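Some notes on the structure that comes next.
One chain of protein is taken out of this complex; the other chains stay put.
Should a chain be cited, it is by its letter among A and B, assigned in written order, with residues numbered from 1 in that chain.
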Amino acid sequence: MTQVAIASPSRGRSFGAPAARALGRVAAVVVLLLVLVALWELYRWVWTSRGWTWPFLVNDTSMPHVWTILKAFGEPAQANQPSLGSILFHKSLFTAKEAAAGFALGAVVGFALGIVLVHSRFLQRGFLPYIVASQTIPILAIAPMVVIWVNPKLPASLQGWGSVAVIAAYLTFFPVTINTLRGLQSADPRALDLMRTYAASRWTVLWKLRVPTSLPYVFAALKIAATASVVGAIIGELPSGLQSGLGGAILNFNQYYSFEPQELWATNIAAAGVGILFFGAVVVTERLVVRRAPENVA
Amino acid sequence: MSAYARQARDWVPAAAVFVLAIVVWDGSIAAFHIQQFLLPKPTSIVSSFWNERHTLWPAGWTTFQEALGGFVGGSLFGMFVATVVGRFKIVGTALMPIAIAANAIPIIAFAPIFNVWFNPLSPHSKMAISGVLCFLPVMVNTLRGLQSASPRQIELMRSYAASDLEIWRRVRVPTALPFVFTSLKVASVLAMIGAVVGEYFGGSFNALGVLIRSKAQVFQFETAWAGILVASLLGIALYAAVAVTERFVVRWAPETRDS
Partner (left out) sequence: MSAEHGTPERSVVEIKSLTKTFPRGHVTALQEIDLDLRAGEFVSLIGPSGCGKSTLLRVIGDLIEPTAGSVTVNGKTAKRARADHDYGIVFQDAVLFDWRSVSKNIGLPLELLGWDRARRKARVEEMLELVELTSFADHNPWQLSGGMQQRVAIARALAFEPALLLMDEPFGALDEMTRERLNLELLSIWQQLRSTVVFVTHSISEAVFLSTRVVVMSPRPGRIAGIVDVDLPYPRTVETREAPRYFELVTQVRELLRSRGEHLLPEEEAALAE
């Protein structure tokens, strides 16, 4: 028997409740950020006043003040140029575009391949070992070389950012394929039997049963892939001298680090922002799409 | 169908795909006159792998040590934090979404900063990257594992008037172990990648990532790819070590049972 307390459906949920919760969450995030800033400054203060050098020496270069970093967003990086903030914004957009394009491509292809594989045991046995094994290949390590190789082969309009998108697509494709397959296979055998009693076609079974069951798995992969796409895009930009993205900015500001450390930090904050936004977008999409999953019931 | 026939049926398609892939790869290079120095033949990668082994393996070992250091350090710290946080339920529930969001940050972007903090030539900067990459998944999963004991199990222990420490030792830790090992497998892959890619931003001269990058820059792609092969093999070795340990330690989990 289930636990005893059968709570009566809680009445009194006004329209304000969801809004209040969202506001509460935002407040929590703000508080958290303030706590982090405080910790940063505290660490700084303690280490500089004591002169400790482990794990590393703390000074204005290695750990700039938070305020210095934030101020840097408003100032130009070089004379007579737009502010760092707006430069980083455009670079972020560029990197985001690469990551998003690759993510979308990899997700679609991965999903489609998952659907193909679930219907053919032969193809599964042929390809699955490699797909699984490829996850142990340091794809990120290959990224720069792939970019160099792919770039000339793309049409001119896609050159530059397109080759980086390929990296993101690659990083997305594998987890999405594997999880789509697992998800499609996870349908309750009794539900499959039920569909058979309706003499449902394979297509119907796919779209009415397998795909909805697979969604939690697919989104789990998409969440991983979202972050991976951003990382892949940044790494992919490194060798090719692609200046227009965050990877290029990192390389650039790395060279000037001893003079203007806050610029590199600002770039990292921008990169973190892009990563979190991507991830957040997938989470929000999941909430909307997988509305009936128990975890998402409000 | 006999056992042998079944094994053959399971593996022949994969083997067929492998052979086919090699043939296509080799063939299209010849057919489309793909420039050798950009996408080398598999045979030349293998021969380069063999010829350069005296440079590649020591380099791989250096990088592997960085990865291992980060793996061990990051994982242990992650488990420690999860244990501490797990004692205070409120902190745990508050921390989870933060950790998940933090995981979305491209840690690798911090590689140059780590190089500033620790000498770029020292292995510590790469260990730091691997460590941070390993910390998050291990911490999150250990915490989840520690919280995964069923209410009934806790009730049972309470009926024995067991102390919190005893409950932790006899129930929470064993239930957490499968989760911990899953995350350790993930971390093992991340550690190697972190070390190699971290070295792209700077590292000692006999490190694998530096080697790969420098060979690629002078268009010696066979050696570069051979270096990637070494990195993959080392990554697989670490993963396999964790997987074997898992089989040993966590014999009861559904994934590792004989049935």
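Points worth noting:
To be clear about the criterion, a residue touches a chain if its C-beta (ideal position, glycine included) is under 8 Å from a C-beta of that chain, and two chains touch if they have at least 3 such contacts.
Keep in mind that what you see is a predicted model, and the values were worked out from it rather than measured.
Note on the undisplayed chain: of the listed residues B:Ser47, B:Gln153, B:Ser204 or B:Gln220, the one touching it is B:Gln153. By the touch rule set out above, chain B reaches the unshown chain at residues 150, 152-153, 155-156, 158-162, 166, 170-171, 174, 177, 251-253, 257, 259.
In the analysis below, only the chains that are shown with their structure count from here on.
Put simply, chain B touches chain A in their complex at residues 9-14, 16-18, 38-39, 94, 98, 101, 103-110, 112-113, 116-118, 124, 189, 192-193, 196-197, 200-201, 209, 212-213, 216-217, 221, 224-225, 228, 231-232, 235-236, 239. Listing the residues of chain A that touch chain B in their complex gives 28, 32, 55-57, 61-62, 122-123, 125-130, 135-142, 144-145, 148-149, 226-227, 230-231, 234-235, 238-239, 246, 250, 254, 257, 261, 264-265, 267-268, 271-272, 274-276, 278-280.
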